[in-house]
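Only a single protein chain was left out; the remaining protein chains are all shown in position.
The chains carry the letters A and B, assigned in the order they are written, with residues numbered from 1 in each.
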Amino acid sequence: MKSYSKYLWFNTSNKLELINITPEVNKALRESRIKEGLCLVNAMHITASVFINDDEEGLHEDFRLWLEKLAPYNVNSYKHNLTGEDNAHAHLKRTIMGRQIVVAVTKGKLDFGPWEQIFYGEFDGQRRKRALIKIIGE
Amino acid sequence: MKSYSKYLWFNTSNKLELINITPEVNKALRESRIKEGLCLVNAMHITASVFINDDEEGLHEDFRLWLEKLAPYNVNSYKHNLTGEDNAHAHLKRTIMGRQIVVAVTKGKLDFGPWEQIFYGEFDGQRRKRALIKIIGE
Partner (left out) sequence: MKSYSKYLWFNTSNKLELINITPEVNKALRESRIKEGLCLVNAMHITASVFINDDEEGLHEDFRLWLEKLAPYNVNSYKHNLTGEDNAHAHLKRTIMGRQIVVAVTKGKLDFGPWEQIFYGEFDGQRRKRALIKIIGE
C-alpha cells in the first residue's frame, strides 16, 4: 500500500469564499503515482468545508444566500460568541456543507461524474488555514 | 491491497426518489472478495445523494417534506436556474443528505448496526445517472 499527503494553504480575501481546488487534487494524485485507491480531502479547520458540487457562479451565490438563511451570522444570538469570537455561524455553515469528501481513484484518475468539482468552502476567512489531501492505494 | 469498482445506473420515474441499494452494495462486496477494508459509495451527480438511514416509508415521507421546507423547489428564487435549469433546489437537497458514505468491511460483511441501510437519493431524476461503489482492502 502506498500513501501520499499534501497540505493546501489558504488565506482568503473575504470572510466567505468557495474555491475550486480540483486542479490541486489532480496534481497531488499525479504526484502520488497511485492508480487504485481512495482520496480523502478535508478542511483542517472547523469553520471551513471541503465539498463536491458544480462550478457555476449562480449556484455559488445561491449557496451563500441559503447558508445565511439556515445559519445566519447574527453575532449576538450565539453562546459561542461570548468567547470573543464572531464565528459561531461559520461552525454551523461548515456543518451543512460537510468537513470532508472521499473520492475513488480508478486507473490513476479521480473517478468523477460529469460535473463533479471539489471546493474548499471558507466561512471565516482572512486567516491562514489548511486543507489536507490524503491518498492511499496502489 | 485489492480494489473493486462497480457503477450503478438509475433513471427514476419521479423527480425525487429514495432507493434502497443495500442489496447491490452487498453483491459488489461479495464480488470483490475483500474481507477487511473500506467501502465508499457515492453519487456521481451533483443533484443526488448516497446516505444511510432507516428503510421506513413514513420516515422517507418525512424526509421529502423536510427537504422541501429547508430547500424549496421555488424555481424563480435561485440564480442557478437562470442557466435554464430548474434544479437549484436539488443541489441544496443533496448537500443536506450528503454525497457519499464510507462503510467498514469486517469479516467480509458491511459492518453495520441493526437498522443501517444504504440509499440512493435522487432529487432531479428522470435522467440517466450513476452511483459508484469502490471497495479497497484485503
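Operating definition for what follows: a residue touches a chain if its C-beta (ideal position, glycine included) is under 8 Å from a C-beta of that chain, and two chains touch if they have at least 3 such contacts.
Fair warning: this is a prediction, and the values are worked out from it, not measured in the lab.
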| item | value |
| --- | --- |
| Identified contact with the non-displayed chain, of B:A48, B:A88 or B:I101 | B:I101 |
| Residue ranges of chain B at the interface with the undisplayed chain | 1, 36-38, 51-54, 56-59, 61-63, 66, 70, 96-98, 101-104, 106, 111-116, 136-138 |
| Residue numbers in chain A that touch the chain omitted from display | 1, 3, 5, 38, 40, 42-46, 70-71, 78-83, 88, 91-92, 95-96, 98-100, 102, 129-130, 132, 134, 136 |
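What we mean here is this: only the chains that are shown with their structure count from here on.
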| item | value |
| --- | --- |
| Inter-centroid spacing, chain B versus chain A (mean Cα positions, whole Å) | 20 |
